[in-house]
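A single protein chain has been omitted; all remaining protein chains appear in their positions.
== chain A ==
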């Protein structure tokens, strides 16, 4: 054996290793390809050997060759072999090769599943790490599905090195297997608070990537991220979070308000430019999302603009670039503040760096106004002249056109000027954008009727001088403008001064060298001109002109008849015959002009580009039904052995099927294009022939010879654009003068002196009147076009599948399938053992959850509401059966794993329900950590926190300081105010020490507890959900019940214990008598009647909160649970055992969870037929409508969907997913509530509870 190894390694000495290969390639510079092909032959030999070291060496070399562009896909199987080596050295080589060469269509990938799983659970962390790294590059939907659970387990690995890799790779898994997102999300969220900064950063990274594509699903994480932002010091994490907030703010303006302050602080304090830049960026996003007109925010804008100016003025080109980039974002909403930096931006246009010049150009786009458009364009035209390199010049050209044509030519006051600019732009040699200029010319000429006379004159001159433009036709995109010129001259020929001359110009023999599609337009429009000439000569008894024209046509057209271009040929021969016929008629002195011009009669109207798409589908037309019977697919299926494949899970396959279809379609389209391109008989769309010419590489390098065109183009009658600038200036001055006169007159009349400000200020936009009254024809749209704007969504975007509601509780069917081997195999396979060990050691909780579930199942049978459960079970059985039939040894069993219940069963730790109650967080200024830490901090603090909840809500005005943390940074002015307020608060506290649990009657206090009610018109009375549980002379308990978002069968009861006496309370034990329906969750190992210890002691006068999780079966009925609290009262001398009985009242309301709902979704929900309706009337309700809504929102966990005057629709969802919809109307003191829900009993009870709430007040 040892001999063999030695022999093997001696053999290896003479193999080429990677270094030798590289060296060899470098030494064979002349015949590199030949050398490499001999190397590849050697590698093939090496791969045939049994020695894994030799193989690994070969694979290593292949990886290098792959980088050089050689095909190594043939070695895929050998790569898998090397991957599966037990030695880390070779394994790493294998995985590296796989990550470089494998992709979704590599078929050997499916062989790797087990190997990867084995490596993932390897005791060596680097094996796992290498496998994760490799997998991240080649994960496929199948791998993702099969390994999702293994990777999820790794997210809780003991080593942070593995944890962070596992967390990161989850993003790839989500992309490939979207079903895994929901089950994995809770754990991912947990990782945001991982002790290791690397893991934390990875989690932030993944969530940011997810949220970037579907931000609205991640809004509920905002409080958590906010906390991270204020606590983290890692700039990478901060940048990611801040970027994420930038994506979230557009969805939730209230979030923006909360962010401004800490972000501004960061801007002031940070020294890292990258962080500063991202902060500025997000502040900009916030400002965009907020409606303007808030006094505070103009300061923020100023701050941003000022910081950006510093960046732009920096000598570092990178900062300059980014400054300009961010500036362009501000520009969209606050153009005024950017416009004041025009000087700086124009200066950047002269920068030597092209990237910066391009950015500056972008900014110009938004800076133009009617007033400065001409000036800016003039400057740009100068740059066009100076610019080196066609790309930048082309960019300038497109920008000029963009700037001028933006928002429907809004800023153009003088179209004659614009046409001249376009004509001047045609002088650009070698531009690619001839068609752009052409389309602008056409657009303006068609839509601005008043300009046609001028445009036609200009175009006629262009046509006359066409030979100058087309001097070097081969690579000249500019001849496209002739297309436009010819069409305009033809179509609007009635405005031509000298149609004969133009006709002559259009029929010059040189035209035949133009591209085909332009010739075609020439020919067609020559015919139009011909008609015009005939018509103008009509009535003229001397027929020589018409005769001459016909003769000209007949002489010149044959050139076109011989054209190689079909289109030209066809048109030319048609028109030639027509003209010949006309000539005959003319010779007989027949009047033909009328008939000939009838050929081209009628006005063309512009049509909006999207018009076709927006044509509504007529009623009764179903585009998806088959017109004929669909072709039967049975033929192809018959060929396959049916028995095996028919039982595949239908649920998964359907979703994927459609996707495949889309991909397939795209592929076919591509294939068709290919085929067409290769098919010489296929007529391609005409411009392509020319484009091909321009795109050939190397064209850019041909030195451009500047031909001085200025002289010939200044043909009399062709005004230069500069003239217009002067003219415009004069015109405006005149107008201004006139206006002043008028003003003076007015002032004289009024004599009030108020008018003074008129004359000194700069002229405003409205003052500038267009030179001609221009009627811009709008583009036509079909009647009742659909107002949809979703035209641009890419159906192939993988992120579309990840648009998943993450707040919905998990359904059983969604759990990630856990692999379990068949019993026979399980004992033997070491992998399996390790798997099992891993699970057992890492997550004892899991077992706990499993047991519980089993218990539940047993008891289910006795329950009234067992039906639904049974159905689920049946489903499970079905899927198990199916899996059993499959060929493979794996059985996907969706039952085993459920982390969520176990997570939620740790009562006193931070509670996700509370954190995710976004509305609550957003509307209540105090930082969430205050609320979360309630159980931990001393009771006094808790009390003050509660105080802040009600007190902090007072400042609903946006410019008031919002929370304790921000307060510290506020200028002292505010501090004083706040101090006062605190004093007041303290006084209040003294007065009513325990007020926070009751509806306090404080008049001045407002509360926006539930933020779903929009801007408040009037202060709301403060509210609290805590109600009294029990009280005696020692202790008082108040409680609140919240549904658990993660689990449909759990509610969390928060109980606040308050010590009322002067003694120390300890050894408190909380116990509830379980009913069949509701049970207190007790820790593992305790019996069903054991009591739970309250995790704290209470010194005198102190209160603290504890949370208990209850499992609930049916939620349609309210119920009461009896319970007891036992505790020891300890005084200095003695201690007594005391007891307090209570009744926990589970209202149906407590099973509802505030869930935001969009109005369109709401409407859809109402339309669905399976909702039962019910209604209730409340009499004598004497409160403003928004108070009423706020109460319903707050006490009954609803959110307002829409509110119109005295009518509002509201929505909530139960923990088990029942939808509850309300329509609340008020008139006078009567409130009527119409409600719909899919569970009538639940609805009835909720309505009763609402009624009760209002009867109490």
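The rule is short, and it goes like this: contacts are C-beta pairs under 8 Å (C-beta built on N, C-alpha and C of every residue); 3 or more make two chains touch, one makes a residue touch a chain; residues count from 1.
Keep this in mind: contacts and distances are computed from a predicted model.
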One chain of this complex is not shown here; going by its UniProt record, which of these names is it: "Adaptor related protein complex 3 subunit sigma 1", "DDAH family member 2, ADMA-independent", "Hemoglobin subunit alpha" or "EF-hand domain-containing protein"?
"Adaptor related protein complex 3 subunit sigma 1"
Specify the residue from the set A:58, A:116, A:202 or A:448 that touches the hidden chain.
A:202
Residue among A:132, A:459 or A:1250 that touches the chain left out of view
A:132
Touching residue (missing chain; options A:43, A:58, A:75 or A:96):
A:96
Touch with the omitted chain, as defined above, among A:161, A:365 or A:1064
A:161
Can you name the residues of chain A that touch the chain not displayed here?
5-6, 8-10, 12-14, 17-20, 22-23, 26, 60, 63-64, 66-71, 87-89, 92-93, 96, 100, 103-104, 124, 126, 129-130, 132-133, 136-137, 161, 164-165, 168-169, 171-172, 198, 201-202, 205-206, 208-209, 212, 235-236, 239, 243, 271-274, 277-278, 314-322, 352-356, 358
